[in-house]
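Every protein chain except one is present and positioned as in the full complex.
Entry: subunit A
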Amino acid sequence: MTIPFNNPDRPNSYIGKTVPRPNAAKLVQGRGRYVDDIVLPRMLHVAFSRSTVAHAKIGTIDLEEAKAVKGVVRIFTGADLAEVCSPWVAVLAHLKGLKSPPQHPLAVDRACWVGEPVVAVVATTRAAAEEAASMVIVDFEELPAVTDTMTALDKDAPVIHPDLGDNLAFRRLHEAGDVDAAFETAHKVVSASFRTARHTGVTLEPRSILVDWNPAEGQMTAYHATQAPHMMQTVFAKHLDIPESRVRVICGDVGGSYGIKVHVYPDEVATAAMAKVMGRPIKFIADRLESYTTDIHARDHEIEAKIAVDADGKILAMDVDDWTGIGPYSVYPRTSAIEGNQVVNLCGGPYDFANYRAQTSVVFQNKTPTCQYRAVGHPIAVAITEGLVDMAAAAIGMDPVEIRRRNMYADDAYPATSPANMKFESLSHHASMDKLTEMMDYDALRADQTEARKQGKYRGIGIASFIELTNPSPFMYGIGGARISAQDGCTVRMDPDGSVVALSGVTEQGQGTEAMLSQVVAEGVGVDPSNVRVITGDTQVTPYGGGTWASRGAGIGGEAALQAARALRASILEVAAAMLQADAGRLDIRDGQVVDMDSGEERMPLAELGRIVYFRGDTLPKDLPRELVQTRHFITMEYPFAFTNGVQASYLEVDTDTGVVTLLKHWCVEDCGRVINPQLVDEQIRGGIVQGLGGALYEEIHYDEDGQLLNGSMADYLVPMAAEMPDMQVGHVETPTKESELGAKGAGEAGTAGAPAAVMNAINDALRPLGAQVTEMPFTPERILRALGKLQD
C-alpha cells in the first residue's frame, strides 16, 4: 500500500507536518546527557602534550617533572601505546592510487603537524593532567615542513613520508568528450582562479569520549560523541584487538557534528587504549584550542578552471584543475581523498553539457589533517561552476538566470547521467529556479539594484544552482573496503500500554533525527508521535547501521523506520482481527486505537490489545502470531546516491570604501524529495546557509610558513554570528525518490553547498561596474579593497 502522503486529511498524517521535537524540552532544560556529563567510579582524565612544531623527529622525552605533579597516575608515550594499539592506514580500494602512511594514536618517531598528540598524561583531574602535560619536555628535532599546497610536489620540496616516495596522496583525472576541441572552437572562453579557505567545523560540544574497560567481562564501553557508533565499534575492536561483539559504543546527546565527529582521531583511540591498559575509565574532552589544532580541517583548495560557451550561452566545455593539501595523513577510515574526488564529481552538476575535464591533486603537508566536513566538496564545486557560469554570462551580456535556464537539465530529462558520470534519478532545476525568481521577485530586485547604484550604493544579486549528494549507497565507502554501513535498520515495538519504542541505527546530533523518526513511526503504526520513544546511538541495543552523515538519516533511516512501523502495524492488526473477529484488512490504527477502516468507529485501544497479548495471551488462539516487535532494514540499490538539487540567491551591498559586505537577504529553493518535517528541513537549510556564509565571508584557518596555526580561538577564527546573518527565505519543490516508499532524500548539506557561490556571485555582480572581481574566499574587506585597487602597500 502506498501511503498518500500528500493528502493532509489522511489519518495519522504526521509525515509532512511540523511536530514537536521529542528531545527539545530535555535539551533546553539542561537535562541532556553529553559525554562530559557522565561520571563513572574510578574515572580518570587525560590531557595530551602535543607537537609544538609542524615537522620534527621526536628525540628524548623527559617526563620527570610531569610525573611529580600531584594527581598524575600514569603517562604514556607513542612507543607505549604502539604496543597495545595497531596503526591504521587510511586508504580505500576504489580511490585508485591513494596512499597514506601508518598512523599511531600517539606520534612515535616523528611529529607531523602542530597539535599532533605526542604524550598522554592520565590524572585524577583534567587540571592536574593539563598541568603535568605542560611539564612534559619533548626534544623536537625540527625537520623542514611542507606548508604550501602548490609547491608540495616540487622536486626540491621535502618529502614528508620518504617511504611513500613523494607528497602526492591521490590524483584523479576524469575526462569526457573532446574538451580541447570544444575550447578551441568556442565562441567565448572564460577562465578564473578560485581559492577556498581552510575551515573547521567548530562544533558547540567539542570532541568527547569516555572509555571504560571491564576486564571481568572483557568488554569495552565507549561513551562517545560520534556520528557513526557502529563504525567506531569496528575501529576500537580492530586496533585494540578486542572481538567486535565486546565493544559497545554509546552515543548520547551530541552537541553538533557537521562531519567533524565521523572520523577516527588519534587522541580518542589513545584514550580507549589507555583505558584498556589501566582498567579504569578515562575521559577526554577536547578544549577549544585542541579543537582548532586537531578537529579535521577542510576546504583548503586552489583551483584553475575555465568554461567555454557558444553565442547563445550554451555551455560547451569545462576544465577544472583542483589542488588540495590534506595534512600529513589521510584520515581514517573515510580518507582525505573524498573531498577532491567530490570536486571532480560535482563540477558542472546542474548543467547538460558534453565536454568535461577535471583533475584533483591531493598532497600531503604539515598541517592539521583535512577530511569530510558538511557538504563535502560541494561548496568548492558550486563556487567553481557558478562562478564560471556568471563570468560567462557577463562576457556575452546575458542575464545570469537566463544562462542557467538555457543549460540546466530539463525537468523531464531524467534519468540522466552527467559528464562526470553522476546518475540523476529525477531533479527539478527549472521548477526550483522558477520558484526562486518568484520568491525573490527577481525583476523588482534588479530595479532596486539599479536605483541603489544611482545613489552610489553597490548592490549585487548572486545566483547559485547546485546538486547535492545524499543517501549514499555502498559505492561511497563500503566498495572501497571500509566497514561503514550504507544500510540502516529500525526496530519498532509495542509495549503493553500501547506505546511504541523505535530503535534506530541512525543518530541524533542536534539536527532532529529523533523527531523525524518519531513522526515516521507514529504515522506508520498509527499512534501520536508523543507515544513514540526513540532510542538511537547504542551499538548493543539498536539495529546495525551507518549513523548520520552524508544526509542519510531521513532518507535511509527514515525508510527503515517506516517499513518497521508498517510491519508492526500489520502484526497489531493481525492480533486485533483475531480478538475482534474481524478482517484485518478492514481495520486500521488511528491515534492509538484500532478502528474500523471505513467508518472510523473505535473498536479497541492499543493498551487493551497490549494487556491481552502480554498478560492474557492464553485467551488468544494458539497459533496466532503475536509479534509486536518488528525490524526492517533499508539500503538504496538503484542509484549510488540520491542526488537532490536546488538554487540559492544572495542580495547584498558592498561598501567600496571599507570593503565590508552587508548581507541583505538570502533565498534558497531546494528539492530534498519528501519533506518529512517542514520546520526541521527549513532549519537544516538555514543552518547550512549560515555555515556557507561563514565560508564566504569569515572562516579561514591561518598558518604561517613554518606551519604554526595562527588563529586557534573563537576570537580569531571568525564564525558567522546572528547579527550579520540576513533574513533567509526557504522554499521547496518535492520530487520524491522512487527508491523508497517514504521518498525522502537528504537536506543537510544543500544550504552549505550553494551559499558561498551565491555570495561570491553577488559581490562580483556589485563590483562589475567597477571592473573588480573576487574569487578567493573568504571575501574579507581587505580582499575586496585589493580587488578594487584601493590599497597601496
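Following the convention adopted for this analysis, a residue touches a chain if its C-beta (ideal position, glycine included) is under 8 Å from a C-beta of that chain, and two chains touch if they have at least 3 such contacts; residues count from 1.
Methods note: contacts and distances are computed from a predicted model.
Set against the options "Carbon-monoxide dehydrogenase medium subunit", "RNA polymerase sigma factor", "Fumarate reductase flavoprotein subunit" or "Amino acid/amide ABC transporter membrane protein 2 (HAAT family)", the UniProt name belonging to the omitted chain is "Carbon-monoxide dehydrogenase medium subunit". Screening A:Asp241, A:Glu451, A:Glu602 or A:Glu782 against the full complex identifies A:Glu782 as the residue touching the chain left out.
Of the listed residues A:Thr60, A:Ser599, A:Thr619 or A:Gln792, the one in contact with the hidden chain in the full complex is A:Gln792.
Residue in contact with the omitted chain (choice from A:Lys99, A:Arg126 or A:Lys435): A:Arg126.
Within the whole complex, the absent chain has one touching residue among A:Asp312, A:Asp441 or A:Asp657, and that is A:Asp657. In the full complex, subunit A contacts the hidden chain through residues 125-127, 130-131, 134, 287, 289, 657-660, 698, 700, 702, 710-711, 713, 715-716, 718, 720-721, 723-724, 780-782, 785, 790-793.
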